[in-house]
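Below: one structure, written as structure tokens.
Here the complex is missing a single protein chain, while all its other protein chains stay put.
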């Protein structure tokens, strides 16, 4: 059966497995002090336009872990993080942020993006509120690129969010779980260099972008104090850090990370066009590797007999929202088979 | 240069990499609901003497993470965990247990083992203390098999610790980061079935026993309520859970886990005998894959010119303690080369 | 200048100070094991219709503390608490609930009350959501009686909320910071006995109802395990617990608690009627000791030259919401002076 259920169903890009094989019996230092990790960091720094001594990079194992470790390290105990109501940290991380002591200050958003005017209003209201000292202080803004619905922030939008955050003395953090699919999108104008210039921290997703596991956190300027020990304390420091280092070293050689994203994005465009041609309604424009399609109960029933996709949520009494996800491993043949099944 | 620095310097047993390769493009379910994980759990259950519907098994990514997630799930907020002063959770996990809200109630121990008479004394003193309700309640006992110094609890010792814990209504938890080297030791009489029968929770270490990463937690009887969500909340749930499942499935086929331990233990015996024959003093008898050797400054200087080993701690003014660690990947040739270098 | 700023501006009911004087040099046991505390608990039990051996009562020092200690004790680590968006724990307790590890699951509400149909919808949606195990589990419902806007839940409403909670296996907790003003209200039909019958925990507020400090937590049926030690751990156990015990003993003798509430409520009715007669608009009907009045900028400026009241929030471009609060210490003369100032 065809499977477009998600983008973490397959192993890793073959070049990654090949490199893990080659190095398997090479003795490497522990806890990320190995040469592969060093090379990975150099590659990421170069891609981000950071000098060799600029910023810091840490390799962690998963997305929820990374969001929790980084945000709780960025925030003062009395601070919370602003996010769209539908943000991953707000809904689907089992309260990891709250379990680390911080409130997620959720702002309503129709499409899952956090808009600057909405943020500005919130920050100004808070600044004027006489009860401010009795309330959770906004300490950071969380957004994801692409968002949970596969949408993108433009460079202009990101710049304005960054300006607003820094004008109010708060941090901007970007969750890049699927960043490859954003960077490679034809609709995207935000580069890694832009992220490094505009954010206080962001992560470059590996798990959903062709690695077995792993996310690369970038602090382009200032790293939270004692961060290495903090990572250890949160149970997020891998003894065999070179397993992460090797993977990101491969991903950041010869633009592999971008080419992984490009293939999935292009196939998503093709599938998306076919869906529209076949009369399906898209909930959002498809700009990365995820397609959100509206179907009647009957359409859904029929399509899921042939293809495994993700049920998202009901839309009123007669329709449902479904997600079709393409991954680093999706082949043109699979996309064609899906199109044929429509 | 020869390297006996630790047991997490190399990748994984070749059979593991081979299986990851084979399955790389097979679509698998996320978050540990895949078939490889199911097979791994079946293999572990069988090895532990558990029926198919008995107990629960969870695959996590590293040791500190596992200790923190499991212990904090086992303990009530007002409870702490008893451990030897030199226990890993007490010293070398950056306060992960305390960061999750629980005190490590450290008991003094000369050799790093927790002895039943000492534990009994502590528990009886606590029960008699009128200030008990103003104090941290002992809720669990933590031991590691083998211990941080490579020593083993005998079945008689483990049985007595288990009896004591359960008589006082507290949990017994065993950290098995290097369990393969314990199980395979000629000096060992504690099987996986014994652990399952005597403990409330334990973990079977992968990272230091031939896997790229991964630890398998076993709850032989009762699993803490909501544990799946708790694992997610702590950032310990891998999207590609099948990466862990595949590895443990391989490790628990054809007794691979035991054979990995056996080879390292046997080479450690050989190296150990050579050290003693060459006049070196061992701090503890060698019974697993770690050798703790006492050297003068001059001996240390000379040996570390040829072999990379781990400095442990000073022993007075003239001697030091060093650790020689063998791993799943150590070859007989490497052991011979080390012996030649003595 | 007249002062109707809040209900915690004055000390304590004179009978309380008198009793503290009388007992000042009587030796009493520490940590709440004294006779005054025992008598206070007996008085509260009687008022709640609880037998001498039924339920448990704890005296804590303040409202935020009480909400945090009780809710975090009631909730499992993976659970959050449902509250109206404007609930005190959601907005004005500086993130105390999140700092203890739990998400406040905020539901929108126009008037600050949590309505059963809205709650039912939330709980049913959650039960149907396939991502449930990746989300914060609803573990309790928080409401306040009266609410932050001084409104009351009817017995029918409370009964339905209770039924819903228990049908879904979650706890119902009522914040009674101003409970005296609810119990004594002519608009109220919820007694202490009803609270004890319908809730899993609630607190009877002292600080805002005539005590120097103190809140009495009632667990009518089941008390969270190890609660005494938990209170201590959270820094909420007073050495001189008899200071709290004495006050609640006085408050629950001869219906003093009710009579304190009645006087303030009746004066609030009088002031409220005068406001309406003078053409002021009330945002909500006045049913307890707080009056929420809508004023133009000019009205506000003029009134606050003579009376100190609390600015609440802007209502569009031309009007503001203000709060007039009466307390246990407000005299008929003060109410008349306020009316004269309108």
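The letters A, B and C name the chains in turn, as written, and every chain counts its residues from 1.
The rule is simple: contacts are C-beta pairs under 8 Å (C-beta built on N, C-alpha and C of every residue); 3 or more make two chains touch, one makes a residue touch a chain.
Owing to the predicted nature of the structure, the values given are computational and were not obtained by experimental measurement.
K.L.:
Check each of C:163, C:187 or C:232 against the chain that is not shown and name the one that touches it.
P.N.:
Among C:163, C:187 or C:232, only C:232 touches the chain that is not shown.
K.L.:
Write down which of B:11, B:43 or B:80 is the residue touching the left-out chain.
P.N.:
Candidates B:11, B:43 or B:80; residue touching the omitted chain: B:80.
K.L.:
Considering the complete complex, identify which of C:21, C:51 or C:186 is in touch with the unshown chain.
P.N.:
The one listed residue touching the chain not shown is C:21.
K.L.:
Since one chain isn't shown, list which residues of subunit A touch it in the complete complex.
P.N.:
72-73, 76-79, 133-135, 137, 225-226, 228-230, 232-233
K.L.:
Please identify, in ascending order, the residues of subunit C that touch the omitted chain?
P.N.:
Looking at subunit C, the ones touching the missing chain are residues 3, 5-6, 8-12, 14, 17, 20-21, 23-30, 61-69, 93-96, 99, 207-208, 212-213, 229-230, 232-240, 242-243, 308, 329.
K.L.:
Extract the touching residues of subunit B with respect to the undisplayed chain.
P.N.:
Spelled out for subunit B, the touching residues are 77-78, 80, 91-95, 98-99, 101-104, 106, 130-131, 133-136, 311.
One rule holds for everything that comes next: only the chains that are shown with their structure count from here on.
K.L.:
Farthest from subunit C in C-alpha centre terms, which chain would that be?
P.N.:
Centre of mass proxy via C-alpha means gives B as farthest from subunit C.
K.L.:
Between subunit B and subunit C, what is the gap in Å from one C-alpha centre to the other?
P.N.:
From the centre of subunit B to the centre of subunit C is 50 Å.
K.L.:
For subunit A and subunit C, let me know how many angstrom lie between their CA-based centres, rounded off.
P.N.:
That pair's centroid distance is 42 Å.
K.L.:
Could you state the distance in Å from the CA-based centre of subunit A to that of subunit B?
P.N.:
33
K.L.:
Give me the residue numbers in subunit C that touch at least two other chains, ranges are fine.
P.N.:
Where subunit C meets two or more other chains at a single residue, that happens at 77-78, 133-135.
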